[in-house]
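Yeah, one chain of the complex is gone here, protein chain that is, but the others are all in their spots.
Order of writing sets the chain letters: A and B. Residues in each chain are counted from 1.
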Amino acid sequence: MEIAASKVIFYIIAAAILFFALLSVTSKRILRAATYLFIVLISTAALYFLLNYQFLGAVQIALYAGGIVVMIIFSILLTSHAGQKFEPVSRLKFFASLLAVLVGWALSLWVILSHPFVASSKEAVEVNMDSIGKALLSYDRNGYVLVFEVISILLLAAMIGAIVISKKQPGDGETNPDNSKTSK
Amino acid sequence: MLLQYLSLMRQEVSLIFIAVLVLICELTVNQRYKKVVIPITLVLFGVHTILGFVPFDGGKLFGGMFATSHAQALMKSVLNVGVFIILLQSVAWLKKEVNFQKSNEFLILLFSTLTGMYFMISSGDFLMFYIGLEIASIPMAMLAAFDTFRSKSSEAGIKFLLNSALSSGILLFGISLFYAISGTIYFDDLPLYFSPVSPLFALGFIFFISGLAFKMSLVPFHLWTADVYEGSPTIVTSYFSVISKGAAAFITSILLFKVFFNQLYLWKDIIYLLSVLTMTVGNLFALRQTNIKRFLAFSSISQAGFILLGLVNVDSLGVTAIIYFILIYILSNLSAFGVVMAIANVTGKEEIKDYNGLYKTNPLLSLTMMLAMFSLAGIPPTAGFFSKFFLFTDAAKGGYYWLVFIAVLNTIISLYYYLLVVKAMFISPNEQPIERFRSDIYTRTALLITVVGIFAVGIYSPIFEYIRNIIDKF
Partner (left out) sequence: MSTQILIPFFITAVFLVAAGITLAYMLSPKSFNLQKQEPYECGIPTVGVTWLQFNVGYYTFALLFLIFDVETVFLFPWAVVMKQIGLVGLVEILIFFFILVLGLAYAWKKHALVWQ
């Protein structure tokens, strides 16, 4: 009964993810696409909660739904054509990509479904904050302290790069500064 | 224990140290003394490069997440040599008024991408590999968009970012399928689970190799290359085409030999096909280019096809030939880019026809360019001949005669278009050739290093033996 119940919930969430993901990529207005993406991300968080990954679910909501969607919306509003509708895709392109997607999807699905997955012999462990924290800071096998430290470099580089690119500089926006800006 | 960690990760630690030092300089040093930062960084990085060649024992850290050996240290050192030359070449560009404001940021971003490549090469599991890949590619997009005043540069940044995000997605899907099969992400555990090959493994492998092929810009995943190479600042283009490509080739060879070794019969056909396509299509497109940056972009695509020749036959000679080829490719391509950059810095000209009659006014630059072109094409006295020769030998040893035949045909085609540039410089008449100019000391040093390298690495055989010895022990 319990398995059946979680299955039902899983399929409902999965259907929601699929449905809104499709809406997100087919929507003609970019801001609506962002909103649908938001729903997709929230539904994914629901999936994590269903799997009992509370921390991952919380991270998903805090980072993706809370941070990245806001970023996406800001960057959409940065452009001057936020309200513009997308041009409809040409018929040939539409059918070609549909064919590619369907073939790829069918192939992947067939291969994955026909694979005899062996159930893990390890016992399921409750993933709580304690074990996450220890794994994150552990030096041993299945410990992630190196990745943890290295990510700080990724974040630093991302921060510096973003500031360099987005910061206004004297002379930005001129039509052809290539000739005038060289100091020599 | 700390000492062991420091000694095994010394290249990573010292590179991060340099990057952090530059950042601290940017934060604290007065604008007036900012000029000093670049030479100091150069010296530090030079020391870092030389120290990288000091032999030391390999080992595994963090439960196998970080694995290093003599061979991996050598790969990093080869990249170091390239980055050092690029740093030398970038000084003139960085000192321009537009770029000087953000010269330190350029260095930091450059070092960040290199750190990512280090970790990628030394990764012992897919997580570390992926994080390394992201560190290598995200700052690279920012470097591509570095010329904020040019819309083409921003376009290059966005195109690179979107493409690398897409390829990362494809790659991650492949990794997730591997995880589904095995339940582990550690490189040393994975081969145990792959041995009877399942269709799922094949599917995962195709996704995985496609993702890597995107990064290496192999045909048919190369379409982003030309636009990104053309739009980026020239120094970044040379970084893309040399360092980034070299790192991707290194990591591909490591993974294929370490993780997917037993599935050789499965992937050798894929590599074969990619190699033939990449060499041929890259060449055919390079024939038609008129912009020298686009031209070098497509020629570098076809060079990546040659790198794959070393992978079809799994043995130590193959890896040796790849490292040797990349070292020489770095020297020759950077030599060509160095000339392009020196000219673009002074005149802003980037078309091949602008080079007409260059020999009359700038004989030394023309000679350097000619050497670079000869080396890229593989004409005997230059090192490019030897590197291609070893790759061909290795493939022929594995019985891939058709592949070698196609590669030789492609070499002949490439000879044609490389000689077109030489012809433009030496033979084509021009009423108003580029005026005579003198580059700064850094550019000249960089070009001198590359020219000496093009001769020395080819003729001085102990270098090949040195690489060979290291790889044999790998």
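Just so we're on the same page, contacts are C-beta pairs under 8 Å (C-beta built on N, C-alpha and C of every residue); 3 or more make two chains touch, one makes a residue touch a chain.
Keep in mind it's a predicted model, so treat the numbers as computed, not measured.
*Asks:* Among A:Thr26, A:Asn52 or A:Ser114, choose the residue that contacts the chain missing from this document, as touch is defined above.
*Replies:* If we include the chain that is not displayed, A:Asn52 is the one touching it.
*Asks:* Which of these, A:Leu78, A:Leu92 or A:Ala119, touches the one chain of the complex that we don't see?
*Replies:* Per the contact definition at the top, the residue touching the missing chain is A:Leu78.
*Asks:* Identify the residues of chain B touching the omitted chain, counting contacts across the whole complex.
*Replies:* So the residues of chain B touching the missing chain come out as 20, 23-24, 26-27.
*Asks:* Under the stated touch rule, tell me which residues of chain A contact the chain that is not displayed.
*Replies:* 1-2, 5-6, 8-9, 12, 50, 52, 55, 59, 62-63, 66-68, 70-71, 74-75, 77-80, 82-83, 129-130, 132-134, 136-137, 145, 148-149, 151-153, 155-156, 158-160, 162-163, 166-168
Quick note on the criterion: only the chains that are shown with their structure count from here on.
*Asks:* How far is the middle of chain A from the middle of chain B, if each middle is the mean of its Cα atoms, in Å?
*Replies:* Distance between chain centres: 29 Å.
*Asks:* Using the touch definition from the top, list the residues of chain B that touch chain A in their complex.
*Replies:* 16, 19, 23, 61-66, 95-98, 101-102, 105, 108-109, 112-113, 115-116, 119, 127-128, 131-132, 134-135, 138-139, 141-143, 145-146, 148-150, 157, 177, 180-181, 183, 186, 198-200, 202-203, 345-346, 348
*Asks:* Report the residues of chain A in contact with chain B in the complex, numbered from low to high.
*Replies:* These residues of chain A touch chain B: 107-108, 111-112, 114-115, 117, 120, 139-147, 150-151, 153-154, 156-158, 160-162, 164-165, 169, 171-174, 177-179, 181-184.
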